[in-house]
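Written below as structure tokens is the structure these notes are about.
Heads up, one of the protein chains got dropped from this complex, but the rest are sitting where they should.
Up next is subunit A:
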Amino acid sequence: MPKIDPLEARAALRDVVPVILAIMPFGAVYGTVAIDSGLTMAQTLGLSGIVYAGASQLVALQMIGLSAPVWSIVLVVFALNFRHVLYSASVGRHLSRFTATQKAAAFFLLADPTFGAAEARANGGVLTRSYYFVYGLLLYVFWLVATLAGAVFGSALGDTRALALDFILPAYFLTFLMSFRARPQFWPVVLWSLATSGLVYVTVGSPWHVTIGAFGGILYAALRAPDAPSEAGIAGEGERV
């Protein structure tokens, strides 16, 4: 491990602390819901530590609660996290000074805020290893800390239906959804997904409303694709982890 540049580390710390404060409640909600969904402590932490993508973790819990088939849950996690392909393609250009092993580790830590911070840092000059890893590792560790806090203390809450904890996920996903509203084709994509998903939900049932429903919106976007690729609408939005 090369030594850490203290100035770069301090800049990373300054940038990551507000983000950590913002994601902690969501990590805690995830931990609470995970234990409530019947996951063990190891599984709860495992999903946070191995998948490390908050929205997809919560969707997985939702589908586990519905007893959806394993393959369909894995597929939906994959689909939901597919946006990382865009992050990876973009951030990869700024990692030329990283060794192959460092790149492999850096991509593991490539969550939404890490992507945003790395892009912003690269815009202002050079993205250093010290900056990237201090930022990325702190965010990762505190995502696990928040998960643990939710898993330990959340179970002390009691009757989760009376507290409407089952409503936290749809409400959270709606606010998450709205964070993408600046993207091209946002409203038609949402309406096509909603219509397809609603129809599948009342006819075929769960979990097909997720897998088939999403295709309604994705297909629309692919068919309506502009001729020129756009640079807008990728950075600085999306989920917290």
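As a convention for this text, contacts are C-beta pairs under 8 Å (C-beta built on N, C-alpha and C of every residue); 3 or more make two chains touch, one makes a residue touch a chain; residues count from 1.
Note that in this section contacts and distances are computed from a predicted model.
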{"item": "Hidden subunit of the complex - UniProt protein name among \"Glutamyl-tRNA(Gln) amidotransferase subunit A\", \"Na+/H+ antiporter subunit B\", \"AzlD domain-containing protein\" or \"Sulfurtransferase complex subunit TusC\"", "value": "\"AzlD domain-containing protein\""}
{"item": "Contact with the hidden chain (one of A:Q62, A:T128 or A:T147)", "value": "A:Q62"}
{"item": "Those residues of subunit A which, in the complete complex, touch the missing chain", "value": "22, 25-26, 29, 38-40, 43, 46-47, 50-53, 55-56, 59-60, 62, 64, 67, 70, 73-74, 76-93, 95, 103-104, 107-108, 110, 161-165, 167-180, 183-186, 189-190, 192-194, 197-198, 201-202, 206, 209-210, 213-222, 224-230, 233-234, 238-240"}
